[in-house]
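As structure tokens, the structure follows; a few thoughts come after it.
A single protein chain has been omitted from the complex, and every remaining protein chain is retained in its original position.
So, chain A:
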Amino acid sequence: MNMLKKIWQILKTPTSAAVGFVIALGFVGGVVFWGGFNTTLELTNTEEFCIGCHEMGDNVYQEYKETIHYANRSGVRATCPDCHVPKDWTHKIIRKIAASKEVWGKMTGIIDTREKFQDHRKSMAMREWKRMKDNDSRECRNCHNFEYMDFSEQGSRSVKMHSTALASGEKTCIDCHKGIAHELPDMEGVEGWH
């Protein structure tokens, strides 16, 4: 009790020592909070977390397992956050805040059956396409760098499109590569699709 009173006394009468103490306290608290915050953030940024709920585990994950980003000749994989969560801090936080809406979706069971998932797939896909279009497919480019694409190694159809529409910046990866990781929704009315 006496001890607390003393600390309170120091805090009430700002001497330079007390100011130092408060700053130190704030600093330590900050480190703990910040560390915890980022650790939690990182925990939510793993594939295990993403497919931990059955909405993801039973739908998009199963589809994705059949695609090139899950199994390929070189064994290099892309995980869910590689494509869906920005790498740099600011954009990551923005995406994570947007994701709180998805938590709400989970609680209210918007997509808790395959049928409901299919009904909502188009609107979810459109959101991802828009996000990727707006950031010039930044997450794809984290791994695929146009500068280092060797056209002599690519197929003729790839070269034709990459050396024109992609090189000029007229189009970005997601304009031409929809549905590389999951099943597509009804593509009626989507540009470039039948």
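In this text, a contact is a pair of C-beta atoms (placed from the backbone, for glycine too) under 8 Å apart; a residue touches a chain by one contact, two chains touch by 3 or more; residues count from 1.
Quick note on the criterion: contacts and distances are computed from a predicted model.
A single chain of the complex does not appear, and UniProt lists its protein name as "Periplasmic nitrate reductase, electron transfer subunit", one of "Neutral metalloproteinase", "Periplasmic nitrate reductase, electron transfer subunit", "ABC transporter permease" or "Protein NrdI". Listed here are the chain A residues that touch the chain not shown: 67-68, 155-158, 160-161, 179-180, 183-187, 192-194.
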